[in-house]
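Notes for the one structure printed next.
Left out: one protein chain. Kept in place: all the others.
On to chain A.
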Amino acid sequence: MIRLIDFLLTRQRGVRAAFYGLAAAVVVWSLTVDTSHAHTWAERYLPGFWSLFGLLSAIVLIFVARWLAGAGIAQEEDYYDN
């Protein structure tokens, strides 16, 4: 298992390309799925809606977290000790 991870780590560019390929394949596959049970019109008619949603969620959460940290909730590590 260590050797497998080492092998993958030395080929990071290839792994990343494979990952993007996989993500694209998921989107392509999702176009063939029956969306008649979807909850809203956006899910039904926007192709790859959940991909966009997942990406935006990740970006929004990370930026909100960093913004909060910058807005004052981040303090020195020994803040409560002194």
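Convention: a contact is a pair of C-beta atoms (placed from the backbone, for glycine too) under 8 Å apart; a residue touches a chain by one contact, two chains touch by 3 or more; residues count from 1.
Here is the rule we use: contacts and distances are computed from a predicted model.
*Asks:* Given the options "Intermembrane phospholipid transport system permease protein MlaE", "Sugar ABC transporter substrate-binding protein", "Na(+)/H(+) antiporter subunit D" or "Allophanate hydrolase", say which is the protein name UniProt records for the missing chain.
*Replies:* "Na(+)/H(+) antiporter subunit D"
*Asks:* Just the residue numbers, please: which parts of chain A touch the chain that's not shown?
*Replies:* 1-2, 5, 9, 16, 19-20, 22-23, 26-27, 29-30, 33-35, 37-40, 43, 48, 50-55, 57-66, 68-69, 72-80
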